[in-house]
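Selected chains only, in their assembly positions.
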Amino acid sequence: MTDETTPERSPFRITLLATGGTIEKSYDAHSGQLTLAVPVIERLLEALDLPDFIVRVERLMAKDSLDMTDADRDEIVDATAAVLAAGNTDAVLITHGTDTLADTAASLTAALPSPDLPVILTGAMRPYRVADSDAAQNVAQALMAARLLAPGVHAVLHGRAVPGDRVVKDYERLTIAPRR
Amino acid sequence: MTDETTPERSPFRITLLATGGTIEKSYDAHSGQLTLAVPVIERLLEALDLPDFIVRVERLMAKDSLDMTDADRDEIVDATAAVLAAGNTDAVLITHGTDTLADTAASLTAALPSPDLPVILTGAMRPYRVADSDAAQNVAQALMAARLLAPGVHAVLHGRAVPGDRVVKDYERLTIAPRR
């Protein structure tokens, strides 16, 4: 919960499961398209100041979340369960496309109702490699939230944490919000 | 504490007290120096995606924190107390130079031992207007922490929250850490 009541882990260990999504899209000048051909999340992390974190990146897939299948979602749940079981991390961070982030958050919440660590999904409305991106903000805030949130599945976007079973994408305001 | 136990404020109202510090320094081409002549914090906030925050900026001073006097620190404490008393905000965020951030955090903690809101100090090791700055990261993380931390005085830098009476600057690693 808070610094007052819980001895703080230092450095704080994050396992980041990368799955693709808008956050990782980058421009391919040969095709003139945004693609997921090149990993981006490592560059984003390097641009942050994280003197008291150990972040280990594990790539599960590189998919637009609209293309994710149930099998992909199962893979994410299984990988998360495996990380939790391994017992060598303080929080799990999952980077994910926003279009079906709510579905994966719901699957994770159903499969892992009482994880003993925070499991946090995040992503971006605009790719890290595009002007005025929200990607670095969201990863920075997800890392902060990983340290402060109670165990459980959460989505973190634009400075708001939403419980994993209540996530919806707000297509008008281009953000993640709690279902009312 | 967490989304599970507390009805979440939406939008979340922040009162940001700006005091200067490295975070706000910008290059003045006439003098060839970094100065605090131009407010920067508003630009930094505009570059973030904050669809569920209302941030009101109040400028107290524009000082390098090495130049802050006891009177300046009293002014910050008084302004914070006034914001808390006004009762129209959900958290207080104070942008501050890192060199004496620990002193101001200690003064705030002593003067306001049981505030009913989070009071969060943040800053940066490299100005927002300089390449590879940590300023946007720190403000983004402080905004996230403002939503998740318990009431009390805290410093937030580089993804770590430190209780207000235990803040020290780590000059070697260039960060804020808890006193051991």
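For the reader, a short list of remarks on this structure follows.
Should a chain be cited, it is by its letter among A and B, assigned in written order, with residues numbered from 1 in that chain.
Just so we're on the same page, a residue touches a chain if its C-beta (ideal position, glycine included) is under 8 Å from a C-beta of that chain, and two chains touch if they have at least 3 such contacts.
Given the structure is predicted, the values throughout are model-derived calculations rather than measurements.
Each chain in view is the same protein; 2 are placed here, and the whole complex, as held in this structure file, contains 4 copies.
Basically, only the chains that are shown with their structure count from here on.
Matching the C-alpha atoms of subunit A with those of subunit B calls for a turn of 180 degrees, to the nearest 5.
In terms of their C-alpha centroids, the spacing between subunit A and subunit B amounts to 26 Å. Partner subunit B is touched in their complex by these residues of subunit A: 1-4, 8, 10, 12, 47-53, 125, 132, 134, 136-137, 140-141, 143-145, 147-150, 152, 154, 156, 158-163, 170, 173-175, 177-178.
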